[in-house]
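Every protein chain except one is present and positioned as in the full complex.
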Amino acid sequence: MHTLEMLEAHPRDIELDLTRLARAVEVVEDCATVCTQCADACLAEADLAPLVRCIRLDLDCADVCTATARVLVRQTEPDDSLIRPLLDACIAACRSCAEECEHHAHLRHCRICAEVCRACEQTCRDVRDKLL
Amino acid sequence: MHTLEMLEAHPRDIELDLTRLARAVEVVEDCATVCTQCADACLAEADLAPLVRCIRLDLDCADVCTATARVLVRQTEPDDSLIRPLLDACIAACRSCAEECEHHAHLRHCRICAEVCRACEQTCRDVRDKLL
Amino acid sequence: MHTLEMLEAHPRDIELDLTRLARAVEVVEDCATVCTQCADACLAEADLAPLVRCIRLDLDCADVCTATARVLVRQTEPDDSLIRPLLDACIAACRSCAEECEHHAHLRHCRICAEVCRACEQTCRDVRDKLL
Partner (left out) sequence: MHTLEMLEAHPRDIELDLTRLARAVEVVEDCATVCTQCADACLAEADLAPLVRCIRLDLDCADVCTATARVLVRQTEPDDSLIRPLLDACIAACRSCAEECEHHAHLRHCRICAEVCRACEQTCRDVRDKLL
């Protein structure tokens, strides 16, 4: 990933810790991909009915994480009044998805997805409370 | 647009006012497109420097609206604990973008974009406070 | 929708028929939303197993249409060498999704989705062959 290298090449003087910011963006993007993959893996399970809520929350979490990563990585004229509630929404999406995936921990894809969502939830909290 | 017709074809018994929900989704999607168009139109202006913040907020607002419309339109196992903060984020994105566009009201695309963002902001508020 | 009004407000002299372009963008966006809704409605059906392929193709078609609409609506320095293959990809996504949905025409959401995908397929063909 070239996220940090690109942040270092940004013409503006960014006042945030670039290493932590780059790492946060990558965690959020990883979560978007893992949620997309978990929805897809659930869809291939033989016993689909108990996974309907999981698929739905995976899709939501993937969409919210994708938007959050894009907004977070932009460093020209960042607007805290928008980034903070978006991080709150991302925290909520990750928490809902993690809670549901934890009910299906016998499925390896749900177990990994739960862990990745919990890590993303914590990362977004850290960005909101310590980085911004 | 077929948003309402599709909501009516949903197998679940949706407890929301479908006409208002369909209209809300379309307002949020219209805002996503108009913000994409405003960023693009700003980029074609001769005097670009004063529009940098506007372009950035247009891009953010487009991304947040796209995610919000997708989450809002899904009616299988909807999760209020995620939709509410996402609506808050969408309200914040629309407000920031509208405020900035209002500074450039001599440009027709910014004037339209400001109006559409204000309408979207109000729609998201109504969904959060009256529809859900 | 304000797509046409925004195209008319663009500072560049756009050589395309703006009414047809605006209409095309709206058809592609409608298709993105309808596919998102069809995946969601399928997920709520009691007999899920026969709909797995449909859900997958709905999700793909929604993602491809979302990207296509964004690229198509931008009129600053448009690049035909990118737009044409993207329209081809959108045509392929709509065709695959329509074919699958047509197998489930007893479900109203699949019937509508098939029609909207066919309309989008034709619209993208028209843009590629007649508008650009």
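A, B and C are the chain letters, set down in written order, and residue numbers restart from 1 in every chain.
Methods note: a residue touches a chain if its C-beta (ideal position, glycine included) is under 8 Å from a C-beta of that chain, and two chains touch if they have at least 3 such contacts.
Just so you know, these numbers come straight off a predicted model, no measurement behind them.
> Which of these touches the unseen chain: C:L7, C:L21 or C:L57?
The one listed residue touching the chain not shown is C:L57.
> Among A:E45, A:E99 or A:D126, single out the residue that touches the unshown chain.
Checking the options A:E45, A:E99 or A:D126, the one contacting the hidden chain is A:E45.
> Using the document's definition of touch, tell me which of C:D47, C:D88 or C:D129 contacts the absent chain.
Result: among the candidates, C:D88 touches the missing chain.
> If the hidden chain were put back, which residues of chain A would touch it?
Within chain A, the residues that touch the unshown chain are 1-3, 5-7, 9-12, 25-26, 29-30, 33-34, 36-38, 40-41, 43-46, 62, 66, 69-70, 73-76, 107-109, 112-113, 116.
> List every residue of chain C that touches the chain not included in the displayed model.
Missing-chain contacts on chain C: residues 52-53, 56-57, 59-60, 63-64, 66-67, 70-71, 74, 76-79, 81-82, 84-86, 88-89, 91-93, 95-96.
> Contact with the hidden chain only, please: which chain B residues?
39-40, 43-44, 48-49, 52, 55-56, 59
Criterion: only the chains that are shown with their structure count from here on.
> Classify the chain contact graph as line, ring, star, complete or other.
Contact pattern: complete, every chain touching every other.
> Sort the other chains by how far their Cα centres are from that of chain C and give me the top one.
So the chain farthest away from chain C turns out to be A.
> Would you kindly state whether over half or under half of the residue numbers at the chain A/chain B interface are used by both copies, giving same or different?
same
> When the Cα trace of chain A is superposed on that of chain C, what is the rotation angle, expressed as a multiple of 5 degrees?
In degrees, rounded to 5: 180.
> With chain centres taken as the means of their Cα atoms, state the distance from chain A to chain B in Å.
Those two chain centres are 21 Å apart.
> Report the inter-chain centroid distance for chain A and chain C in whole angstrom, where each centroid is the mean of the CA atoms.
Chain centres of chain A and chain C, defined by C-alpha means, are spaced 27 Å apart.
> Multi-chain contacts only, two chains or more: what residues does chain C have there?
Each of 40, 43-44 in chain C touches at least two other chains.
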